[in-house]
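With one protein chain withheld, the remaining protein chains of the complex are depicted in position.
All chains are identified by letter, namely A and B, in their written order; residue positions are counted from 1 within each chain.
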Amino acid sequence: MPHHLLGVPGSYPLVVALWLLPLGGAIICWAFGPRLRTLAGWLASGLVGASFVLAALSWSAATQTAAGALGASQALGSWLPGFDFGLLLDPLSLIWTFIITGVGFLIVFYSTGYMEGDRAYARFFAYMSFFVFAMLTLVLSDNWVGLLVGWGLVGLASYFLIGFWFERPSAVAAARKAFVINVVGDAGMMFAIFLIVANVHSIGFGDLFASAGGLSSTLLFWICATLFIGAIAKSAQVPLHTWLPDAMEGPTPVSALIHAATMVTAGVYLVARSAPLWDHNAEARLLVGAVGGITALVGAILGTAQWDIKRILAYSTMSQIGYMIMAVGVGAYEGGIALFFTHAFFKAQLFLGAGLVIHALNNEQDVRRMGGLWKKMPFAFWVMLTAVLAITGVPGFSGFFSKDEVIYGDLQFGHPVLFAISALTAGITAYYMFRMLFIAFFGEYRGDVDHAHAPGWKMNVPVAVLVAPSVAIGAALLSGGDNSPWTRFFASQFGREVAAIESHRPPAISEGFTSGIVFALVLIGFAIAWWRYASAGAQSKAVERLERETRAMPQVLVHLFYVDDAIQLLVVRPAQRLGAFFGALFDPHVIDGAVRDVAFWARWLGALVRSFQTGLLRAYALILVFGATCFIVYYAFAAGALR
Amino acid sequence: MALLPITILLPLVVGALLYALPSFDSAQDKLAGRLSRAIGTLAAIATFAMLVVERDAQWSVRWLARPFTAAFHFGTTPVAFWIALMLALCTACAIATTRVARTRDFVALLLMLEGTMLGLFLARDLLVFALFWDLMLLPVFFGLLNWGEHPTTAWRYFIYNFAGGLTLLLATAAFGVIYGSTDVIGRAGTPLIGAWAPWIFAGFVFAFLVKTPVWPLHTWMPPTYSGLPPPMVAVVSAVQSKAGLYGLLAIVLPLLPHYLRQYALPLMVLAAVSLIYGALVALVQNDAKRVVAYSSLSHLGLIVVAIASMNPLALKGALVYIIAHGLFSAALFMVLGFVEEREETRSLLRLGGLGWKNPRLAGALCIAALAALGLPGLAGFVGELVILIGVYQAGYTWPVVVALIAIILASAYLIRLYQDVMNGPEVEDLPVRADLSWVEGLAVAPILAALVALGVDPAPLLRL
Partner (left out) sequence: MAVSIDHYVGLAAVIFFIGVIGVIVRRNPLIMLMSIELMFNAANLLFIAFARVWLHNAGHVFAFLVITVAAAEAAIGLAIIVTTFGPERYVDVDDVRALHG
């Protein structure tokens, strides 16, 4: 395979092609809009699919390169010395590229059915293609500024798609919130870039990693911490997570692609990408691990108190990403990325399955008004069931292997507290996922849609395709411990650092034992969910029981731990008050008041002088004579003429 | 070469000649308006072409020999060249979309505004600079007086800026007497020091800070920007507000660097206050044009921070941001002008839901607003990033943090601006008018294209 473009040595043209194809789709869909009709959907999914094929073709280039080089690269241009831009395809970015284009293709294809008849059909596919392009920019960049550009652009795509149905005020507000919180993250990352460029004089990843060992630990901590602000905002970590549940205002395929499978995992990518920095700084590690662990737990707890099917899934996403962040934080990069990889499949499957239900029930999202759906929609039920089994980590399913690696990673890298948190979270996860499944699919139907209309093949096929990896890919890639295909795949990426940290001390408990503990907790969670929602007693008076549960929900959960209220009270309100004060009082009264004071004194002085101007000609003449006399007398005496 | 003075004179002369078009009754007036719009657009495009052709031209005629030497010396410095190019572009686009009463007179004023500002930016002599400084206030003053909402706004604009012009003239005269020559812009001369130099510095800086504006000298600006008709405010906010920054870059920085360094901290404090103050006030304004006006206060504060830091990288970024701000503020004011023209209001409380029926208008406003909030990939981002890297390198951390907070606030108020106009349910009682016409689209497109192009590859600006 030729590894150069236009004579640039070491360049790899396929990367450019797979990067730009979705952008082409976005521009065409945007420019020609409604005139394309259904062609827009075919075009967008075709181009994303072509991108996926190119990514597959790039497999060998990304993994089998000369020693020392990370992967296939392609220089693009330069702003200034030190500001060089290029694309980089190495195992890490390849995995993300696979998910973005592969799962992306399936979801875009699904959307051609889901969005049928929408009045902005072409615009939707323009935004989706643009998102894929932006996300590829994020993961393929070989430098911090390119990463930040992708970071900002995925935020924009997410904004557009959350607010896609912009006649709904709630969607508009959710989009605004998501955008502003993401800009908070961008600002944090910008600060990290200032620190990096001021000290390394280059924006390239390689230049920073090469000199990471020589930087002071305080500086490294601040670089890591400010980078991590970006990850907190983008990956919905505590305390900047509140935009993610609101983001469910967007169409369901958007939630599946952006707010579950890809964009929200960008924080995981960021930490994994800058692994050499974290490897040199234990404090930053602890920060990331702790935030991830807390988020996993908080997300899971909030997930138990939701009634909207998409919000349940949103909180579960938040919790799972907390797991991933925790894993890459403590140093278990392979585990974190494995969870990202498997999560992309089963969470996309969950959302698309929920999309089947929502679509069939005329946009009903409240699980209290579902029930008994397994009879009405058996296909959707089996899809959801396999995905739930995968996400809860039932042995054999893909989630089992990845989650196991994450949870065991905590112990492996010496964080028993995080281990306890994540094991507990696994139990809660089982509870709320089965809770959703039981309420929505078991018992009797409680809604008022008489005739659930069946989704077409365009929606069913992608979901069916997703079932295979979410069930089996874990066993295929992740089994085998340190010798699994997965670990070997990342050997060149993280091998060195992991070896360095693994020399810590081997944990006293074996992996099999922790799996047993976690599985026991999962079973407990399942049992509670069964007892509360699926047992014969629970089924008998389901409507009343759910109503009672809604009323008895603790206030702290209803208010989602008061995070939104706190942000509103501490940040938004004061800013608005201050702005109103400056605009309505300070500007017109203090600043302009001072200016008016100057004018007042000028007028006062004028009034004083005016009183001499009588307008009497003879008076002027008298004054003139008087003045002249004074002059003459003065000069006569001063000059001594009359002496 | 003689093309340079022609470039400056062309808009002035064409503008004056436009008054010869007959407009005695309404039919004639309509025809004269159309004709002058076409002629004016062509004249502005012609100046653009001439600037491109005459990229490195010089032209000089002796003026004074005593008490100091001065000359009618025009020429392009790299910074001036780009600003002048942007000026010609914005003027052409603004004239093409002019739709006000007495179009003929308005276009004539716009052309004179372009001519006087071209004179200002291309001047290589301080005295000529000061002369054009005062001249460029007049078209805006008459614009405010005849087309503005309230005559006091015109007087406020004029008194504030003329006060600045006065200190500029005094400083120029003192500078000339001490230095012996005012033919100094863009020339590697020795910096001025001595007993009078701080006062000269103060005179220059006061004029430039009023014009930019910087807190607390800004209160003339919001009413001026909201009062002027859209085409003129596009040019004024895009280019005239850069006169002060250009003065800081081309006059104060090379000629009085010692004092700039000495007073960097107070300047930076004022600029940082502008950054936050403008952003906070923009957050709660309900008049769309005032949101953009206060956002200008905030954004231009960033450039003053860059200049006060005196870091080479920050200064490169300042140039990028000067051009970027010019382009996106022109685009914002033009598009908001289109909105106001169609919906007969610009209150964010009244507007809403225009996006469905006006997708092209929404797209234009969206790109302009995104460039203004510093979306990565557009020109504003490059400017912000490079400026802040430079400022941080120069050892100032707190202004960087303040600027980042202002960037976050900018995203909040600009997204609010866009959403309150274009999103939400459609408002029943708003008039329904046609989407962007092709002339309007063609006028906004080059500005938006330039924003994207400079965002992807700002190298031509950064490598100066």
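Please note the rule applied: a residue touches a chain if its C-beta (ideal position, glycine included) is under 8 Å from a C-beta of that chain, and two chains touch if they have at least 3 such contacts.
All figures in this text were calculated on a predicted structure; none of them were measured in a lab.
Visitor: Where does the absent chain touch, in terms of which shown chains it meets?
Guide: Across the whole assembly, the hidden chain touches A.
Visitor: One chain is left out of this view; which of A:Arg35, A:Arg119 or A:Arg610 touches it in the full complex?
Guide: Here the residue in touch with the unshown chain is A:Arg610.
Visitor: For review purposes, identify every residue of subunit A that touches the missing chain, sorted by number.
Guide: Residues in contact with the chain left out: 609-618, 621-622, 625.
Please note the rule applied: only the chains that are shown with their structure count from here on.
Visitor: I'd like the Å distance between the centres of subunit A and subunit B, where a centre is the mean of that chain's Cα atoms.
Guide: 36
Visitor: Give every residue of subunit B touching subunit A within the complex, in rising order.
Guide: Residues 216, 219, 222, 277, 280-285, 294, 316, 353, 355-356, 359, 370, 373, 375-377, 381-382, 384-385, 388-389, 392-393, 400-401, 404-405, 407-409, 411-412, 415-416, 419, 422-426, 457-459, 462-463.
Visitor: In the complex, go through subunit A and note every residue touching subunit B.
Guide: The touching residues are 33, 77-80, 119, 123, 145, 148-153, 156, 159, 163, 166-169, 172, 175-176, 179-180, 183-184, 186-187, 190-191, 193-195, 197-198, 575-576, 578-580, 582-583, 587-588, 591-592, 595.
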